[in-house]
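All protein chains of the complex are present and in place, except for one that has been dropped.
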Amino acid sequence: MTWKEKVHEVIYEADTKAGKVFDIALLIVIVASLVLVILDSVEYISLQYHSLFVTLEWIITIFFTIEYILRVISIKKPKNYIFSFYGIVDFLSTVPLYISLVFAGSGALLSLRALRLLRVFRIFKLVRYSGAGSSVAIALRNSVPKILIFLYSVVIISFIAGTIMYIVEGPEHGYTSIPRGIYWAIVTLTTVGFGDIHPITPLGQFIATIIMLLGYGIIAVPTGIVTAEMAKENFRKNTQVCSNCGENDHRDSAEFCHKCGYSLNKRQQEKEIENED
Amino acid sequence: MTWKEKVHEVIYEADTKAGKVFDIALLIVIVASLVLVILDSVEYISLQYHSLFVTLEWIITIFFTIEYILRVISIKKPKNYIFSFYGIVDFLSTVPLYISLVFAGSGALLSLRALRLLRVFRIFKLVRYSGAGSSVAIALRNSVPKILIFLYSVVIISFIAGTIMYIVEGPEHGYTSIPRGIYWAIVTLTTVGFGDIHPITPLGQFIATIIMLLGYGIIAVPTGIVTAEMAKENFRKNTQVCSNCGENDHRDSAEFCHKCGYSLNKRQQEKEIENED
Amino acid sequence: MTWKEKVHEVIYEADTKAGKVFDIALLIVIVASLVLVILDSVEYISLQYHSLFVTLEWIITIFFTIEYILRVISIKKPKNYIFSFYGIVDFLSTVPLYISLVFAGSGALLSLRALRLLRVFRIFKLVRYSGAGSSVAIALRNSVPKILIFLYSVVIISFIAGTIMYIVEGPEHGYTSIPRGIYWAIVTLTTVGFGDIHPITPLGQFIATIIMLLGYGIIAVPTGIVTAEMAKENFRKNTQVCSNCGENDHRDSAEFCHKCGYSLNKRQQEKEIENED
Partner (left out) sequence: MTWKEKVHEVIYEADTKAGKVFDIALLIVIVASLVLVILDSVEYISLQYHSLFVTLEWIITIFFTIEYILRVISIKKPKNYIFSFYGIVDFLSTVPLYISLVFAGSGALLSLRALRLLRVFRIFKLVRYSGAGSSVAIALRNSVPKILIFLYSVVIISFIAGTIMYIVEGPEHGYTSIPRGIYWAIVTLTTVGFGDIHPITPLGQFIATIIMLLGYGIIAVPTGIVTAEMAKENFRKNTQVCSNCGENDHRDSAEFCHKCGYSLNKRQQEKEIENED
């Protein structure tokens, strides 16, 4: 085992102790780098601890640089990593400080550093395969096509509602264009209700009333879709596996496999075997 | 096959290749015409690209005109189309530009053009019959009578709440009339909460508190109705009756009865009978 | 049959044709009287049609007076009606105009007339027994104890959250007292969010964030309660009745009554009888 293989094991796999330690260390540095970006955006904190923040930024950048170089070196086909989603994210979350040395514009620096946020998906990936998440994830994946049709309907309704309100209320009441009307319609349909734009004419308020009742009613649709999928998932979990064909989606009360007709009842199977002799 | 029949096949049916191409082309033109209406409503875009927009508007209007004429000519009983919902929508979304040539009022023109939005239902129609949508649609259709009773209750509660708030808060706090009180009650019950009108007296705030808790609680009702219908729909899809024991609660993928192991597949049953002979 | 008995039949019962006509006429007058109260509250309408409204008000009041007198005369024990819920509502929705003749204060008149809104419950009563409503009503009635515990929890959380925000934000940011803090907490927890009061300090905004996430999460609880009850109601409807003991809450796959052990399978019952012979 060469040192490259060892590094590969530590960085890319989580089986060994060293691999787990590395994963947790990386997670801490990612979270720390995010906290840094967030705190740096608060002006009075940023001004007070400027030099501390610059130092920490350099430490994190160097850590990310070493990690990036090791990832590239230790893998057999570096291209696979470099042009993967995580490869690009890792690169983009490392370079901002180096760029800021060359180009003086520190304003753009921050925007680039915020790309580091995409790194959280790496943490997300760790969580995704935990027990509790997986059944929810399956139910959600099954809901996606239905949810998309629902969202399509919501967007169509918002287009119609936004256009009507633009005509009814007009620019003098804040509905300055159809896109702005659509923005208001989505704010209202989703029951967010900022109140930055709101109907003023009686007719506009009457139409708004209908849109609100619609939004209040149709929230039941995605909820119904996801809940029905989750309930299905709950039932699917309580199942037996057919010893003949391996089918595993049986009803609670099933005594025979619905796929091959083989008995699911072990004792009965043994009896059948005995009878055959 | 006359040319009228050929045109009919292309425009009204989606079985042939030409029919599919026409449907997609129409869909693109409809979406383009909507984007045009929307962008034209944004003042600074509208001013900058005025002549481009006028040109595009004419191209779309001519396309719609040709489509409308062909639809009328190719159908056997033109009245059936002309006075149908889609016939009227097609007519209304074609004429605005011609009207604006005769009457100079371009302000009213826009409002008429927005009727083109109703054309999206034609796209909607294409989606409606897709697999994912249909089971949701069935569940929703079954929920309609229950949802209507629910909405009736919400409206009654809003009338009572709006009247109480009009009396308690009065015109000096924005509740200038009972309809305005009802508008506020619906804004509150549906948890939208614009904040354009809000209670100021302690008593008004106390009543608002109760209305909000009510709204927060009763959102469970439409959700419960739709979810229960969808769960039912999930189970309903899986029903075949076993011709041997009469069991009727089989899974979708079941090929054998889970109770007696008898084949649910008719053809296979017939084969088995043949073999027995 | 005396004329009193005939009047009783028309007013109190809905079996005869005359009874149905009376019910619908009453319903129309109630709705008309409500529309009158609502329109009269809109200042510019009220000023324009003042004399028309006064006339209509008198017509409705006279109709209600006659109805009230007939109800009292035609019933055997008038006290049963007069002191019932509907008796009091009918009385209170009739007298305001007479009172305004004696006392000149027309401002208080309106408030009294609004009591007429309670009459809508009479319409509500007509709807309640329709098919679609009843299964929803049963599910809701079963949910009440669980929902009350949920609302109790929400109120407790609001008390704690409101007190914390009062201490953290203080009167200078709009949280002038603990009740006002509680009002804000309920506005936030129920996701209404008027925005009349909102946190300004970073700590207040952080606590608000937690309250909002809590409110967003716990809306699942009433929804879950009602949905589970409705799903239960759906299953209960699909059942067999035991021919021995009358129990009707059997599982889909049940072959024997779970209460008395009697066979639910008719054919099998007949076989058993044959065997006994």
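Brief remarks follow.
Note that the chains are named A, B and C in the order they appear, and that numbering of residues resets to 1 at the start of each chain.
Here is the rule we use: a residue touches a chain if its C-beta (ideal position, glycine included) is under 8 Å from a C-beta of that chain, and two chains touch if they have at least 3 such contacts.
Bear in mind the structure is a predicted one, so any value in this text is a computation, not a measurement.
Checked against the full complex, the candidates A:Ser33, A:Thr94 or A:Thr223 give a single residue touching the omitted chain, namely A:Thr223. The missing chain lies against chain B, touching residues 191-195, 223, 227. Against the chain not shown here, chain C presents residues 145-146, 148-150, 152-153, 156, 159-160, 163-164, 166-167, 171, 176-179, 182, 188, 191-195, 198, 202, 205-206, 208-209, 212-213, 215-217, 219-221, 223-225, 227-228, 231-232, 249-251, 253-264. Think of the hidden chain as still there; on chain A it touches residues 34, 37-38, 41-43, 110-111, 114, 117-118, 120, 124, 127, 130-133, 135-136, 139-140, 143, 147, 150-151, 154-155, 179-180, 182-183, 186-187, 189-196, 219, 222-223, 225-227, 229-231, 233-234, 252-253.
In this text, only the chains that are shown with their structure count from here on.
Distance between Cα centroids is largest for the pairing of chain A with C.
Ranked by number of C-beta pairs in contact, the top chain pair is A-B. Under half of the residue numbers at the chain A-chain B interface are used by both copies of the sequence. In terms of their C-alpha centroids, the spacing between chain A and chain B amounts to 28 Å.
Here the CA centre of chain A is 41 Å from the CA centre of chain C.
Counting partners per residue, chain B has 150, 179, 182, 191-195, 219, 223, 225, 227, 231, 249, 259 as the residues that reach two or more other chains.
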